[in-house]
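Now for chain A:
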Amino acid sequence: MSAPVANEIRFEGLGLEYTTKAGPIQAIKNLTGTVPAGKFVSLIGPSGCGKSSLLDIASSLVRPTSGSMLVDGKEVREPRASTSMVFQEAALLPWRTILDNVAFPLEVRGVGKRARHDRARELLRTVGLEGFAEQRPNSLSGGMRQRAAIARALSTEPTLLLMDEPFGALDQQTRMIMCTQLTEIWEQFGCTVLFVTHDIGEAIALSDLVWVMSRRPGSIKREVVVDLPRPRAADLPTNPRFQELEAELWSLLREEADAMHRGTWTGSATKDRTHSTAGDPV
Partner candidate 1 sequence: MLLGLVAAWEVAGRAGALDPLTWSRPSVIGLEAGRLVNETEFIWDVESSILNIAYGFSVGVAAGALVGATFSRAPTAIRGSLLGWLAAVQGIPFIVFYPVLLTVFGLTRMPIVSIVALVVFIPVTLSVAIGLSSISNEYLRLSRVLLLSRRQAILKIYLPAAVPLVFPGLRLGFSLALISTIGMEFIVASKGLGYRVAESYHAFAVEQMYAVIVWICAGAVVVNSLLSWIEGRLRQDAVTT
Partner candidate 2 sequence: MSLSVSLSRRVPWQGPLLGTGVAIAALLLWLLVSSLTPYIASPGSTLSAIAEGVRSGFLTSAARASLSATLAGFALASAVSLGLSYMLAANSFLGKVFTPVLHSYGSLPHIIFLPILLMVFGTGTSSKVAMAALVAVFPMTVNMIGGLAAVPRTWLKMGRVSGGSRLRVIAKVHVRGALPSMLVGLRLGFGSAFLAVVISEFFGSDSGLGVAMAAAYGSLDYAKLSAVVVMTLLISLLGNSVIRLVERRLDT
């Protein structure tokens, strides 16, 4: 299968504000960053920093209140056919078989039954679920369900794949296996991936680039390049460079978490600021 063209995604001065009962909330402010085409980018950050909101914007499910998103240089405001998304809860429809679930995006786009079932079966083979095509989601384990969800996301040959903490609900062992599998699958498809997680190790193992988001209102605090060679070894955690990166990311996150607990909320935090002093008691 020929590798499809992958997208470059550029966020420029992105802002997202919404109103709740408690008043307006600025989820994202002045976020600027580029996801290079064909690369795997992870997004980590303290809870509530707007990671999921960024994905919602990237999928055009939500419109930013300021700034713009450019895909391959062109501004995009509507949902694109070549973007796919995977959620933390697999969101498989319980009344459909796994096959029908994986074929769902093709079905709603009008692809014929034979064609979409063939494609779905192919994808199930790729993710290692061939025998489960006729089963219902509730007879599958959490990890298997996520694999099916990934297969579904890949059914439309996306050039951009958005993943919102897809392994968050899985136990540690399953998560590690899924990471390896995801990398294998991704290398076959070659699309651009934006991957949200709160697991630093996972982020390093999977990605070419890690974005660290600041606390709310979120923007990109730091971009960290993961210069570990691919293919990534199974004993990655013992690699000293891995440990360096892990420490660096951990301290960046720690800064944000501490600032949050101190109850300080700065205004916009641009990409290169490492430590906020605005809230320190004088």
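Selection criteria: all candidates are chains of the complex that A comes from, given by their letters.
Just so we're on the same page, a residue touches a chain if its C-beta (ideal position, glycine included) is under 8 Å from a C-beta of that chain, and two chains touch if they have at least 3 such contacts; residues count from 1.
Not measured: the values here are computed from a predicted model.
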In-complex contact of chain A, chosen from 1 or 2: 2
Chain A residues within the candidate 2 interface of the complex: 59, 61, 79, 81, 83-85, 87-89, 91, 93-95, 104-105, 107-110, 152, 156
